[in-house]
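The complex is shown incomplete by one protein chain, all other protein chains being positioned as in the whole.
Just so it is clear, A, B and C label the chains in written order, and each chain counts residues from 1 on its own.
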Amino acid sequence: MISVFDHPWNGALFADPVCREAWSAERQIAHFVSFESALSTALERAGRVEAGMGRAAAAALAGFRPDLPKLRRAMATDGVPIPELVRQMRAACGPAAEAVHTGATSQDVLDTALVLTLQEVTDHVLARLDELIASLGELIERFGQNTLMGRTRMQAALPITVASRLLPVEAALRGHATRLASLRPQVERLQLGGAVGTNAALGADAPEIAASIASRLGLVPPSGHAWHTDRASLVDYANALALISGTLGKFGQDIALMAQQGIDEVRLAGGGGSSAMPHKSNPVKAELLITLARFNAGHAGLMHQSMLHEQERSGAAWMLEWMVLPQITCATGCSLIAANQICADIEGMGG
Amino acid sequence: MISVFDHPWNGALFADPVCREAWSAERQIAHFVSFESALSTALERAGRVEAGMGRAAAAALAGFRPDLPKLRRAMATDGVPIPELVRQMRAACGPAAEAVHTGATSQDVLDTALVLTLQEVTDHVLARLDELIASLGELIERFGQNTLMGRTRMQAALPITVASRLLPVEAALRGHATRLASLRPQVERLQLGGAVGTNAALGADAPEIAASIASRLGLVPPSGHAWHTDRASLVDYANALALISGTLGKFGQDIALMAQQGIDEVRLAGGGGSSAMPHKSNPVKAELLITLARFNAGHAGLMHQSMLHEQERSGAAWMLEWMVLPQITCATGCSLIAANQICADIEGMGG
Amino acid sequence: MISVFDHPWNGALFADPVCREAWSAERQIAHFVSFESALSTALERAGRVEAGMGRAAAAALAGFRPDLPKLRRAMATDGVPIPELVRQMRAACGPAAEAVHTGATSQDVLDTALVLTLQEVTDHVLARLDELIASLGELIERFGQNTLMGRTRMQAALPITVASRLLPVEAALRGHATRLASLRPQVERLQLGGAVGTNAALGADAPEIAASIASRLGLVPPSGHAWHTDRASLVDYANALALISGTLGKFGQDIALMAQQGIDEVRLAGGGGSSAMPHKSNPVKAELLITLARFNAGHAGLMHQSMLHEQERSGAAWMLEWMVLPQITCATGCSLIAANQICADIEGMGG
Partner (left out) sequence: MISVFDHPWNGALFADPVCREAWSAERQIAHFVSFESALSTALERAGRVEAGMGRAAAAALAGFRPDLPKLRRAMATDGVPIPELVRQMRAACGPAAEAVHTGATSQDVLDTALVLTLQEVTDHVLARLDELIASLGELIERFGQNTLMGRTRMQAALPITVASRLLPVEAALRGHATRLASLRPQVERLQLGGAVGTNAALGADAPEIAASIASRLGLVPPSGHAWHTDRASLVDYANALALISGTLGKFGQDIALMAQQGIDEVRLAGGGGSSAMPHKSNPVKAELLITLARFNAGHAGLMHQSMLHEQERSGAAWMLEWMVLPQITCATGCSLIAANQICADIEGMGG
């Protein structure tokens, strides 16, 4: 496996089971089906397909299982899985086929599925953030009044309390939770634009159809036009996640520095073993936080590179997003899990 | 000159005079003086220096002009200009020297000066954004009903109106203006933490002193503790600027594609001349928008790298911010100016 | 699946089966075994373990199959799979256990396995490069004398031949093949340093043992000291790969531009289908080349970030490398495969 997140053993270190599940093939297919099914229903309501056809399609799609090998083969040529998926869905819907995907385009399905995934990721990240803020609060309660040496530019400056070091981290995380929550309406928006983002095929019914689908999927309807080529909300989302892992990178680096022999300002249970030096106990999770912060920093930059969609859709820019954004979500989730673990492992801070 | 922004001739292409002025030595010194002067006054009000000393110091600082060569020399050793600056300020204040910089540290001065600079930059960026939104609105009014070929994945798809291509850009820019304005209270915050960020030297008077300085400087007082090591607001700010240049990169790329012979969907006045082909008219500003978007994308990533402040202050992370953030502001300003110029140069769109 | 490379359907687009195989768990385990087995044999030859024990260990390791779930569990704590792997290997070797891993450390095993993987990747990349250079040569032979419009800064300049556009790409690829081949001795170096990179545990026998292992594995022995903390050869390797995908990104972008309606300078078979517009034929592979170039560009930068190993080993920097380098290899391989496909799909160029 190429990615540490998918790797048989590395995956245990870079682990975020909830995030992995959110990006699984099963969930993605489920989101594709949810979109198409909501569209079929909405098309019927708007009178754009024969009465009964929308409901029939939605019913048929409820039991739809794609032929994955065929999907995979088509992907290699089409660059998106949707044309083949729609072919299979239409075949499954028999006479109701006309109510499937009408007026939509591949990007509508893929982007909507994406934000449904991000919705799950956000729930998860916010929950892990809450846990971590609570864990830091407990550490502050237990050890906050202990003393450690305040250090600036890697040099001993003046003694401070443990609370003085941890409170800014906790406050930063609270800010990140607020920011992420505030981005939800921007991120969790239905994509519906049709071939060139103008919903020309749906005509005057487009707003009503969009509202119906969005409501069924728990998403915000698009405001006026599709966001096919305006990826700012996704870049902003990636930025918000990278801020979380960035703050945790600072935290991890501090823990690793405090755990140094000669400094000894933190005692950690559960360090990593060494194959050559059985006496060692490595602050693996603290290092991991640094790694993930630097990884996400680079990927936040790549998300900005992916903003340059040419004209009404850029395959090149879009595919870059596919390569980068899932990794940012998992690195962030993994970072929160590791930070929570560190808090649990801390047996003493300061003195 | 190393930077295109400071370069004798390249600087004319990568130009943003307002931004350059905001980052000038004169303005930065003025901000240093404003901070120290407001601190002196506040110290006196709080009774932490002898009566009259704060006012005397502020009065002396009003006419203060630093010895720049000395500042420069000290910078090479100290890594910050403030210790030498404070030495010079104290010398200029005579008996009121005790009221200068008391309780503060270099980072308080530099970070506060930074956000005063960013305040000016933000005013400027928001004004240029407003102009650009208006210019795009005019283009849409003039040419919006014209037709051009909608293109997806670089291939002709279906005809659309010029408005269909421009409206998403305009909407994205409106979103960027809202985002940037909403970040102001986070960014425009006084820095005041003293040696290790705890304001230990100012004791119980710290909140009052901070409130007084912040009010005088038009900044938000810090909430509870200093943001010495929490750079999220600056990274978020950089992200907001890079989103602007990212959207403009998309716009520039579209203009360059539309200006191709054989496509001919935009007519531009004022293209760039060629030394070998006098017949050519190059869409230099459109290309520039692409360049600046990609530059800022990379630098947004570097801002995230600069979040990993160890302990109470990281020289390494902080200096990285100094290298990156000013460039992002200028690239963004330059991008807005170029985009406004392009709008003015457009003589026709679609057909 | 998080990564496009490991994804059930996206993986068909971002495909490089040889590269995936090279990074598979099976091959990695095989490399671990090869290293340990060669070490056991070398230890016996050098007289550092009892006669027969090295051979016995190597024999036992030949049939070794790890308990993967245990390996995975241990990874989560240790941050490396090797301590648990060695435990399992020693258990499998019975009385010859003393000849397993003696004098080595986790990094020796992991880094050596890495370069054995890169050896396979390099063979593959060089072979694909050769194919592609040949394919470009054929295109030049078939269409080289045809005319197309030379374009600079996206504007028609002067007519050129197809050969004039393709020859610089072909020449760049030849240069990349030479560069990559010349890096092999630097990259394909045994790692052997022991606990802190000094081979203290192997004493004066270290060079002989290293030479023996290196020879058995087809690697270059380390020169003097371990390269535990000197990752330059890997960063240089990543750079060489990203240069390949960079050149192909230029090629892909040119193809996509040439395929525009209105330009019509290339005819491509096998374009991608659209779910909304059956008439379209999208230059998916050409776009993919752009995507992969930009992805690798960002990751080349992250490889440089991973150079900052503190002291004798940095977990943080090392894990960043694990996250980034495999993806660069696959993106490069995928890029070469897509470029070869494009060459096969070209039915006409210029006119």
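Remarks
The rule we apply is simple: a residue touches a chain if its C-beta (ideal position, glycine included) is under 8 Å from a C-beta of that chain, and two chains touch if they have at least 3 such contacts.
Treat the numbers as computed from the prediction; the structure is a model and nothing was measured.
For the options B:Thr105, B:Gln191, B:Ser212 or B:Ser245, the residue in contact with the chain missing from this view is B:Thr105. Across C:Arg55, C:His225 or C:Lys280, the single residue that touches the chain missing here is C:His225. In the full complex, chain B makes contact with the omitted chain through residues 1-15, 19-20, 23-25, 68, 71-83, 86, 101, 104-106, 109, 194-195, 201, 252, 256, 270, 272-277, 282-284, 287-288, 290-291, 294-295, 298-299, 301-302, 305-306, 314-317, 319-320, 322-324, 326-327, 330.
Residue positions on chain A in contact with the hidden chain: 149, 151-158, 256-257, 259-264, 271-272, 274, 277, 280-284, 286-287, 298, 301, 305, in rising order.
Residues of chain C that touch the chain left out of view are 79, 150-154, 157-158, 160, 164-165, 167-169, 171-172, 175-176, 179, 186, 195-198, 200, 223-230, 232, 235-236, 239, 242-243, 246-247, 249-250, 253-254, 257, 290, 293-294, 296-302, 304-305, 307-315.
Keep this in mind: only the chains that are shown with their structure count from here on.
Computed centre separation for the pair chain B/chain C is 40 angstrom, with centres defined by C-alpha atoms. Chain A has residues 79, 195, 253, 290, 294, 298-299, 301-302, 305, 314-315 in contact with two or more other chains.
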